[in-house]
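For this view, one protein chain was removed and the others were kept in their places.
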Amino acid sequence: MCSATRTPRIATFMLAMPALSLVAGLIVFPTVGLFVLSLAENFSPGDPVDQFFAGRFGWANYVRLVTDEFVIGRLLRTLVIGAIVTLGTFIVGVPLAMALWRMSGRAKALLLAVTLTPLLVSIVVSAYGWSVLLGQRGIVNETLRSLGLISRPLKLMHSDIAIIIGLVHILLPFMVLNLLAALERVPRVVLEAASTLGASPLRVHAAITLPLAAAGTRSGVLLVFSLAVAAFVTPAILGGNGTPVFPMVIYDQFSGSFQWAYGAALAIALLAISSVIVALYLATARRGTY
Amino acid sequence: MLRWATFAWLGLTLVFIAAPTLIAIVVAFSSAELVKFPPDGYTFKWFASAWGKELFWRAALVSLLVALSAMAITVPAGVAAALAIRRSSVATRRMLELVFMSPLLVPAIVLSLAILVGSVLIGATDAPLRLWAAHSIIVLPYVVRTTLASLAGMPPGVEEAAATQGASPWQVFRYITLPLITPGVLAGAAFAFIISFDNVSVSLFLVNQKTPTLPLAIMNYVEYNFDPSVAAISTTMVALSLAVAWLVERMVGLRRILQ
Partner (left out) sequence: MKQIHSVNPNLGRRGILKAVAAVVPVALAGFPAIVRAQTKTITTTGYGGVYEKHYRANVVEPWEKKSGYKVNVITTGGADQWLANAMVNRAKPEIDVPFLSLPVTHSAIKSDGVFLDLDEKMIPNAKYVDPFFFDFFDRKAIGFNYAPYGIFYRTDQIKTAPTSWAELWKPEYAGKILLPDTTSGGAEETVVIAAILNGGSVTNLDPGWAALRKLKDNVHRFFKNNNEPVPMLQRGEASIGGWYSARVFGLKDTGVPIDFVTPKEGAPIGLLSFHVARNTPNRDAVLDFVNFALSKEAQEGFGNGIEYGVCNRLAEFKGRAKERVPPHDKLLRIDWRKVEIAKISERYRREITG
């Protein structure tokens, strides 16, 4: 731990003030405002602010939410898609994380850089790339056709498959980084000891690596799941008709249906779900010591 | 046999990761009007066409200015916050870390809506202002995190040594701490720039109809047009992000951001 010189508490407080004000003003206040909007029962978009506060408030929007078949259906669908995406990132991410774990030096840095490209590139660019790849005349269909596996092009674009592929692509770095961080905490020495004692590589990993890396897996899974459920842009570009996922339903309340108060309630619901997942993530993620 | 299979799987994984970006780049140079692959020929004309459109270069300017303005606020605030965290007791430290990581925990679309509602409530509906505010808050966690990592990496006792020599707290900071953490801070700032420039979800509800950010301009354009201009813009954005990342790598090493 650091042994900083004794600084008066007031100085510490003042140092934290600017960032605290940013969070208070740009996270806390707006979220409270959104919550207040979700309680408005007779709100019409564009109502002047004083008229807004003179209106009726209550839980009507939330009651409507829990009894709304369509919305609940979409929410469940989104959770399922999120689960599939998480599984996908795990399956693809584990071999990659393990490979990175064994590497070192330049090769490792290079591979890591490639793995991180979805983070460095805007999600619109990734989604656009997928829309070209998955189109009816896109590479995927053309390759499958030339290999003789299909006779008519598959409808890949504008579907749940496309959403899942797109989300696995952009969330893979998060899974890999979490797995890698967990793996790197496994002391090599223990693995070597087990190996010298005669255990096969599979046994070594099953008995030692897996349990020790479990925490990293849990945190990776939770993080990816929370991001997948809240995703809007990728499903909007790659998804099928209408509003295939919950965040798109929220968007729709604001830009199509003009039901802002209800949309606010949906947004708060998404925030609540996300908070639960993220709370679990924070509890399981091991952070570095400072 | 297993080795070969593993290599093949890893190879496929890498192709999967790189494919969309590579496609965008290849299409950007293709000469056909309709987007298709493989392209018939190669040309620079889409770059000229894309950057000739007012929609795109104005949006690029907006994105650039928002990113720089956000950094101007967040880097000082974030560095100060990291210093505060370091000087706090363990309990306070955990709480502060949570508070400063909070922008990452709110779903982007919820945050965008919340800031929209907040701005209407206080009557500040100026779009550039809203964008600046929103981008400042979403990059805060990155700056705080990399600065903390930098602070942790400082040789222990260096600050104390200076203090015992008679330096005031401000002098300790200015001449000892600051130079030592600058690489980490710059890495965080660079990452913050990329995050802000590329951001879509938070900007969604906050842009002015007349002046979208560059990623939003791309999204809008794709709804109506099918020519490779979008690919050209995307390629430029990718080049920019990679350039910034390379710069950081040269100066401080990318590993810092990953701590």
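For clarity, chains are labelled A and B in written order, and residue numbers in each chain start from 1.
FYI, a contact is a pair of C-beta atoms (placed from the backbone, for glycine too) under 8 Å apart; a residue touches a chain by one contact, two chains touch by 3 or more.
Nothing here was measured: the structure is a model prediction, and the numbers come from that model.
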Residue of B:I25, B:L68, B:A163 or B:L242 in touch with the missing chain, whole complex considered: B:L68
Selected from B:Q171, B:T211 or B:T236 as touching the chain missing from the view: B:T211
Missing-chain contacts mapped onto chain B: 34, 61-62, 64-65, 68-69, 71-72, 120, 125, 127-128, 132, 179-180, 182-183, 186, 189, 208-212, 220-221, 223-226, 247, 250-253
Chain A residues that touch the omitted chain in the full complex: 45-46, 48, 70, 74, 136-137, 158, 241-243, 252, 254-259
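Convention: only the chains that are shown with their structure count from here on.
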Where chain A and chain B are represented by their mean Cα positions, the distance between them in whole Å: 17
Of all residues in chain A, those that touch chain B in their complex: 2-5, 7, 11-13, 15-20, 22-23, 25-27, 29-31, 33-34, 37, 49, 92, 95-96, 99, 109, 111-115, 117-118, 120-133, 135, 137-139, 142, 169, 172, 177, 230, 232-233, 237, 247, 250-251, 254, 263-264, 267-268, 270-271, 274-275, 278, 282, 287-290
List of chain B residues in touch with chain A within their complex: 6, 9-10, 13-14, 16-24, 27, 35-37, 73-74, 76-78, 80-81, 83-88, 93, 96-100, 102-103, 105-111, 113-115, 117-121, 123, 133-134, 136-137, 140, 144, 148-149, 151-152, 154, 156-157, 159-160, 163, 169, 172, 194, 197-201, 204-205, 215, 218-219, 222, 230-231, 234, 237-238, 241-242, 245, 254-255, 258-259
